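Note that one protein chain of the assembly has been removed; the remaining protein chains are unaltered in position.
Showing chain A:
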């Protein structure tokens, strides 16, 4: 009787220790995941701000003006008419 009681208690204790270990390790794993997700969220947030900035820069009048200058769309481009032959002979 005493043996059965001791064996049962031993088994229960071992089971509890294993369950405890399992919960403990799972907790650490999930904590790690939470930590990783927090960092990823922060990074995504930072990347989002950077992309938003880049998109706004590309849509800005400043950028359009610089592009216009690069492609020669400026006020200084004087039209030359074909009916003014002196230009045609140049």
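By our rule, a residue touches a chain if its C-beta (ideal position, glycine included) is under 8 Å from a C-beta of that chain, and two chains touch if they have at least 3 such contacts; residues count from 1.
Keep this in mind: contacts and distances are computed from a predicted model.
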{"item": "Listed names \"MxaK protein\", \"Sugar ABC transporter permease\", \"8-amino-7-oxononanoate synthase\" or \"Penicillin-binding protein\", matching UniProt entry of the absent chain", "value": "\"Penicillin-binding protein\""}
{"item": "For chain A, residues in touch with the removed chain", "value": "27-28, 30-32, 34-35, 42, 46, 49-50, 52-53, 56-57, 59-62"}
